[in-house]
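A single protein chain has been removed from this complex, and every other one stays in its place.
Per-chain residue numbering starts at 1, and chain names A and B are given in the order in which the chains are listed.
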Amino acid sequence: METSKVRKRMPVSTLVDPKIVLPAIGQSFVKLDPRTLVKNPVMFVLEVVTVLTTVLLLRDIVQGGQSLAFELQIVVWLWFTVLFANFAEAVAEGRGKAQADTLRQTRTQTRAKRLLSADNPERFETVAADDLRSGDLVVCEAGDVIPGDGDIIEGVASVNEAAITGESAPVIRESGGDRSAVTGGTTVISDRIVVRITSSPGTSFLDRMIKLVEGAERQKTPNEIALTILLVGLTLIFVFATATIPSYALYAGGSISVVVLVALFVTLIPTTIGALLSAIGIAGMDRLVRFNVLAMSGRAVEAAGDVDTLLLDKTGTITFGNRLATEIIPVPGVTEREAAEAALLASDADETAEGRSIIALAQDKYNVRREAAPAGAKFIEFSAMTRLSGVDAGTRKLRKGAIDSVLKFVREQAGHDVAEPAAFRAAVDKIARSGGTPLGLAENGRILGVIHLKDVVKPDVKDRFAALRRMGIKTVMITGDNPVTAASIASEAGVDDFIAEATPEDKLRYIRNEQSNGRLIAMCGDGTNDAPALAQADVGVAMQTGTQAAREAGNMVDLDSDPTKLIEVVEIGKQLLMTRGSLTTFSIANDVAKYFAIIPAMFAAFYPQLGVLNIMGLSSPQSAILSAIIFNALIIIALIPLALKGVKYRPIGAAALLRQNLLVYGVGGIVLPFIGIKAIDVIVTALHLA
Amino acid sequence: MTAIGWVQIILYCAIIVALTPLLGGYMTRVFNGERTFLAPVLRPVEVLLYRAGGVDEKSEQGWLAYTVAMLLFHVGGFVILYALLRLQGALPFNPAGMTGVPPDLSFNTAISFLTNTNWQNYGGESTLSYLVQMLGLTHQNFLSAATGIVLAVALIRGFARASAKTVGNFWVDITRCTLYVLLPICVVYTLFLVWQGMPQTLGSYIDATTLEGAKQTIAVGPVASQVAIKMLGTNGGGFFNANAAHPFENPTALSNFVQMLSIFALGAALTNVFGRMVGNPRQGWAILAAMGVLFIAGVAVCYWAEANGTHILSSLGLSGGNMEGKEVRFGIVASALFAVITTAASCGAVNAMHDSFTALGGMIPLINMELGEIVVGGVGAGLYGMLLFVIVTVFVAGLMVGRTPEYVGKKIEAREVKMAMLAILILPLMMLGWTAVAVVYPPAVASMANAGPHGFSEVLYAYTSMTANNGSAFAGLTGNTLFYNLSGAVAMFIGRFWMIVPAMAIAGALAAKKSVPPSLGTFPTTGGLFVGLLVGVILIVGGLTFFPALALGPIVEHLSMLAGSVF
Partner (left out) sequence: MLKEIRPAIVFIVGLTIITGLIYPLAMTGIAGAIFPSQAQGSLIEKDGKVIGSALIGQSFTEAKYFHGRPSATTGPDPKDPTKSVSAPYNAANSGGSNLGPTSKALADRLKEDVATLKQENPSAAVPVDLVTTSASGLDPDISPAAALFQVPRVAKARSVPESSVRALVESETRGRWLDLLGEPRVNVLKLNLALDAMKS
């Protein structure tokens, strides 16, 4: 929602950044190694035929061929084509490397204070961070760099996570609960914690992050594999189409030189998309990183593009997280003050925003004085299972919480069925209908009243969800609220569906159910109890502030811990697929013009009638062939920025999007080379190159 | 081109469109195992076959078992047909006293009929006995057609089913297809054809004394019963050498029109079966629309080229179009239309000699076959060839909208793309590869009837037709040589089965997938945009593959013709 909030921590390098371009030029030559190139079949084939023509050129030079200058130029441009393809990949990798270097600088040779025994936090030995093993306990004090990923098992500390997230404001990390995870490379600012290391050397979050942005362990994604197969198939078709030509020419009483044949072949095979394919994939990951989202695999990014259903937590995503108490409505027979006192006491130990707002309300509006809690009072913390919190003070058992949970509590306490006062139900319904959250308040077997919590929907979410709907994505709001409240907020926010009074099990069930209907689900979460759902979801974005368990379960981590980013993640996934599709279409569409350039030139010697096909009016057979080859090479360079930036995604529906891309990359792909080849031909002729 | 000509073309299209849902609905019921109105007569026969074969009609097969059953069935068919051809001299129903067919020709012919190609390196009336025509060829006409239909149905089931392991039972499908679809139509159709003047007799050839007193031997035979399935099953193998141009094999303009309808009828209906089975008839209509666009374009070019005639004719002041190799009762329009239909489907019957067509008029049938006869496609390779192109189209288009591509609820992934490419690849390899060999192999060149680019076109047409299992020919080429008999058999065999096995593998893979419900983010495959895109992909992929060969054949011949050259 608030995209402006996204911190662009990663250095944004441009194409012309010499720090990237210069090494990339070097890399372009290193990548000529056939063992590297074989991973990209189209480019490998290109290299093979290029080597072949080079050998033939050398033979012709030795034996004294007739059109050496022409052959030399063809061979040079063929090598350029291979190099340009390598350059595209190297630039994409270079941008990732620049980011990785930034990360590496933070990973200094950290020393760790490893505890000698678990029961004595005072005795430790100092070891290198690299020597830590999973399960080791380390102690970190103010100023220490946390040596590895782990969970706090003791203590509270404020931690500066800027190295990972770019956010310099320290965050609180404490043992137990959902904020117990710490990341290697971050710095403890205050206090002292004991951390159980959960990662082995080289597998920490920081290590993985470096590898990811470098693209070092990049594996082809399923869709990329499918596309590669398609490109290999097309290449083979063109092998058949060109390899048979010499025989046909022989029948017609002519002959075709190998160089010309290779030129036709190379311009026909999908070199453009073949050259840019891996750059597109690397750039897609890179775009996510720029959004401060780390995808654990390219597969996850692709899956993001396919997502059908988004599960969004209401709080923080759809509404401003803090629900505030605005009113306490007692049931008949209970005074306002009595209810307010009970509410205050029940919330006394409640440090949540809601709890604090109840205390504030009781004090300000109902003038209840806050006193020290009675001795021996036992506070009941809120849990997702009971959905109640409160206090047991002597015989008084005060509870506040979800309405049905409060009712259940009252019944249990009373030992029999307790009639729900009509006024209570009326108040609850009224609050719920208004979009607020009713919080039940009870003492032992008696209902005291209801607290009205107001939940404010963020102003721009409705447009956002409408855009998602146009993308074909269903939004589902997850909330602990009761169904009436949930429905009210759902309609205000414009989500398609909601799960009210959701337990972690509900989430998991919902995801499984959607998946069994063939849908792909994305969700984000941070708590340990989100872990199963995160693992089950096709795209699970864990918050960096979340628990280690959640971060392990998800396949992406959002360093900004901003749940609304799920939407950008989906867009980036779509952009990745679109860029591949559009450039494939462009690449194939280009072939039409190349045929019209080369076929008449190729057969001119024995079928001059075919000159009619030279609709571009290219000046000579040699210049026609050379121009086509030059165009074929230059278009790769010209498209590198697009491959890195990605084709723009707009949520206008699939049909409109297709029409638009088809027009630009399909029709454009047919028309552009006619113009380009003609222009190059004019230059080639003017320079007397052919 | 004349107005009455276009009226005939439009009438033809309208009737096909009207027949499609009718036949499609009926065929859907047949392949869903539902009872049809013919059950009282045919059900006992059906049950008898299942019982004798030990087939449980309720149990289904996975794609591999289905394919294996189909292949075994073909092995049996091949053995029977080859034996009949070799031994015909010693067998009954042979009033003309035909002797055994030589081994290489028998091999080529057996493969040819087995693969629904019906390429004929022989003249029917001068080579085969009535027994071979009936027991050998008529029966293969039925079975290769039924095989084509049931394979298409199995592939459709792959799209239609979700999380399924099976794609149907081959034995049940082939039996129901033969008994409930092909046979009943053929019975009625045969009688119609005889009424129109087609012979149906076991009597020997007629010796007539002409008005001028010369002797004329008139070949007859059980023609109508074979022609019915030849056309309906898009087989195309003629009883006579001149095929559907022979007055006995196509006596009137009406019989010609109905024959053209019967070529497209079942193929068009299969698109409707597809739509019905995947639960959205519009999906079927979209495919038919794409076929229709390609068809009309082909007809327009071919009709225009033939009506324009050739340079030789116009230089002699002869008007009225290119009548060389055409029959008066059909004229230009019905000949051009027939040529496009027979090659758009995998039929291959001809009512005019394609070899004598103008360069561009003859290029249209050639292109139709090069694309894999996906335009309606007949009952053979048609629908599944089209679906392979759909997979490629949807894959590229799907990417362009930013989703893993889906078609009728099935995600198109690496396996489907791999199999589709494998199948699509085989066409250019066989068509272009064999042509490249033949045009530089002197004995093969010697078979050409025409010199220059037209001779090249003859060879290209031959291998294109055989690979695509069409069977029509630029018939001047002398095909009955050891080289063409054997290389042709290879082309036909690979062209058929190298398509079928990947298509069936796709069927199996798709059936096992979950079905994805469509959303606004799913690219709609029922609208004009999809139809346009599909046509575009077919033309571009096909065009790019075959452009060099076409440039050296029909295109250069056309340009030479305009310049007044002869060869």
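Basically, a contact is a pair of C-beta atoms (placed from the backbone, for glycine too) under 8 Å apart; a residue touches a chain by one contact, two chains touch by 3 or more.
The shown structure was predicted, so the numbers you read here are calculated from the model rather than taken from an experiment.
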| item | value |
| --- | --- |
| Touching partners, among the displayed chains, of the absent chain | B |
| Identified contact with the non-displayed chain, of B:P281, B:P453, B:G471 or B:G488 | B:P453 |
| Omitted-chain contact residue, chosen from B:A242, B:M291 or B:V531 | B:A242 |
| Chain not shown: contacting residue from B:R29, B:R329, B:R415 or B:K514 | B:R329 |
| Hidden-chain contact residue, picked from the options B:G24, B:G77, B:G471 or B:G508 | B:G77 |
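Basically, only the chains that are shown with their structure count from here on.
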| item | value |
| --- | --- |
| Length of the line joining the C-alpha centres of subunit A and subunit B, rounded to whole Å | 49 |
| In the complex, subunit B residues that touch subunit A | 162, 392, 395-404, 409, 412-414, 416-418, 421-422, 424-425, 428-429, 432-433, 435-437, 439-440, 445, 453, 456, 514-517, 519-524, 527, 529, 533, 536, 540-541, 543-549, 551-552, 555-556, 559-560, 563 |
| Subunit A residues touching subunit B - in the complex, by the definition given at the top | 222-223, 225-227, 229-230, 232-234, 236-238, 240-245, 247-252, 268, 302, 305-306, 308, 469-474, 516-519, 573-578, 580-582, 584-585, 588-589, 591-592, 595, 599, 603, 607, 609-610, 612-613, 649, 653-655, 657-659, 661-662, 665-666 |
